[in-house]
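Here the complex is missing one protein chain, while the rest keep their positions.
For chain A:
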Amino acid sequence: MTGAAAAGSPVDGFLATASIVLSLVLALWSLVSAVRNRPPDRWQLIGLGVLELALLALAVVALVALAGGERPGEPGAFFGYLVTLVCLPPLAAVLARMEPTRWGSGIVCAVCLVTPVVVVRLQQTWEVLGG
């Protein structure tokens, strides 16, 4: 029953775009911090928190669509990416707190560069067959 889903994928809207943009801004910010030899600051942690909220909202939207009968093109991969995605910002925060040096900022940067890739992969695994 994927015909009805052609109009819009639940993971391809404002939330996904906002997550990607926020993540990239955060990556740039933490890169600047790392280059300036600064440990992760309050803004990086707040940014990770906001990013996590956006990703959780994205996950809820996806789950609501699933409850409504829509199905991703590759269900296994889709759930894998979804679970991984919401774990990324907490992982970055925990590791960054453990490393209060410039390298902690580097960790935030690395994770924030990976997050947009996972969002895009999430979108691709939804659309493979459904679109």
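Some observations on this one:
Here is the rule we go by: a contact is a pair of C-beta atoms (placed from the backbone, for glycine too) under 8 Å apart; a residue touches a chain by one contact, two chains touch by 3 or more; residues count from 1.
We adopt the following convention: contacts and distances are computed from a predicted model.
Per UniProt, the protein behind the absent chain is "Integral membrane protein"; the candidates were "4Fe-4S dicluster domain-containing protein", "Spermidine putrescine ABC transporter permease protein", "Integral membrane protein" or "NADH-quinone oxidoreductase subunit K". Mapped onto chain A, the interface with the missing chain covers residues 76-77, 80, 84, 87, 91-92, 95, 98-99, 101, 103-104, 106-107, 110-111, 114.
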